[in-house]
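All protein chains but one are shown in place.
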Amino acid sequence: MSLKTWALKKSVWIYHANVGACNNCDIEVVDCLTPRYDIERFGMILAESPRHADAIAVCGICTRQARPRLQELYLQAAKPCLVLCIGACACTGGIFRPCYHFAGPVDDVIREVDPHAIIAYVPGCPPKPEAIIAGAVKALGVLDNL
Amino acid sequence: MTIEDVVNELQEQLGSFAAIFQRNQKRVYVDVPPEQTLQANRYVFETMKGRLATATGRDTPERIEVLYHYCFDSLGIVVTVRTWALKPDCELESVATIFPGANFIEREIYDLLGVKFLNHPDPRRLILSDDWPEGVHPLRNDSPIRRARNETQEFMRAITDEVTTP
Partner (left out) sequence: MKRTVIPVGPFHPIQEEPEFFQLTVEGERVVDVDVRISYNHRGIERLCQDLTYDQIPFILARICGICSASHPIAFCKACEDLSGAEVPLRGKYLRTIICELERIHSHLLWAGLAGHFIGYNTVFMWAWKYREPVLDLLETLVGNRNNYENFVTGGCRRDIPQEMMPDIIKVMDEIQGPCEMLTNAVLDDPVLKVRLGGVGILTYEDAVKWCTTGPTTRASGVPIDVRADEPYACYDILDWQVITQPQGDVFAKVVVRMLEVLEAIKILRQCVEQIEPGPWRNEVREMPEGEGIGHAEAPRGETFHYVCSDGTNYPIRYKVRAPTYVNLPSFRASVIGQELADAMLTVAAMDPCYSCTERMQVIRPRLGNKKEVLDQKALLEMSWAKTERIRKSV
């Protein structure tokens, strides 16, 4: 494992993007920062800009309006960058899949611009903060192989 | 003041062109032809001090009905002013000229049902995406956005892309 990967794993900065969610998953992501779950003790904080992000936590079905913007966001993030699809809506579209404003589950949207993107799925509606942390930790394990 | 007083007042002021119907202890429906929609809405909002909660659009075979729901909070009743826009033109006078609270509400009805509000201060698209094709109104019964329970996402995208490409 190179120094860069070791340093990245020790302190992951997460950028949170809502691409058409009901806010449940978003609250649970922000909840991870709060004293009970406190991911800041692991070095994880919410990044303020996609250019500083090591991981992008995406919540929501990707609506037609948000689709090009999500792709732009992913391209702006420095690689390697993990994509965490949080919640049933981001993983597959969930109950909103048949909607007319639905523009693809998040993994299709990201893979359109980067076929080798690292994507982790955290299902749930909403997934509990414990599940989100477990998903993030599992995804970080992939970085060992880079 | 009670609901009967409200009904009587509506009957007096608007009864010459409107049909007033009290559905139960808390709901009153007023059917108004499109030519008098501004007059009726102005009366309910300004004189009777109703609060516009929202406006609903309904697609029926000959016309698109637009229902303006006014809440009378101190009485706990809702007065609905129903007007309509005849197809195929689907034009209606905009209530946003009377008070600004109706601005976003009418823009949404334009997006989803295609009713053109005349003299609206800001007749832009509101909730559909920038690349949504013009003229496709999702809540119209004859729109190509039809949905079956087992349709796959590719099929849905094909329908919308089909109407996007000229």
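Some points to look at:
All chains are identified by letter, namely A and B, in their written order; residue positions are counted from 1 within each chain.
Convention: a contact is a pair of C-beta atoms (placed from the backbone, for glycine too) under 8 Å apart; a residue touches a chain by one contact, two chains touch by 3 or more.
Computed from a predicted model, the values in this text were never measured in an experiment.
Of the listed positions B:Val7, B:Met48 or B:Cys71, the one in contact with the omitted chain in the full complex is B:Cys71. Between the chain not shown and the residues A:Ile61, A:Cys91, A:Ile118 or A:Leu143, the one that touches is A:Ile61. For subunit A, the residues touching the absent chain in the complete assembly are 15-28, 30-31, 34-36, 46-50, 60-61, 63, 65-66, 69, 73, 95-96, 98-102, 125-126, 128.
The missing chain lies against subunit B, touching residues 23-24, 26-27, 29, 51-54, 56, 58-59, 67, 69, 71, 73-78, 80, 99-105, 112, 125-130, 138-139, 145, 147, 149.
Keep in mind that, in the parts below, only the chains that are shown with their structure count from here on.
Per-chain Cα centroids separate subunit A from subunit B by 39 Å.
Put simply, subunit B touches subunit A in their complex at residues 128-132, 138, 145, 147, 149, 151, 153, 156-157, 160. Those residues of subunit A that touch subunit B in the shared complex are 63-65, 93, 97-98, 100-105.
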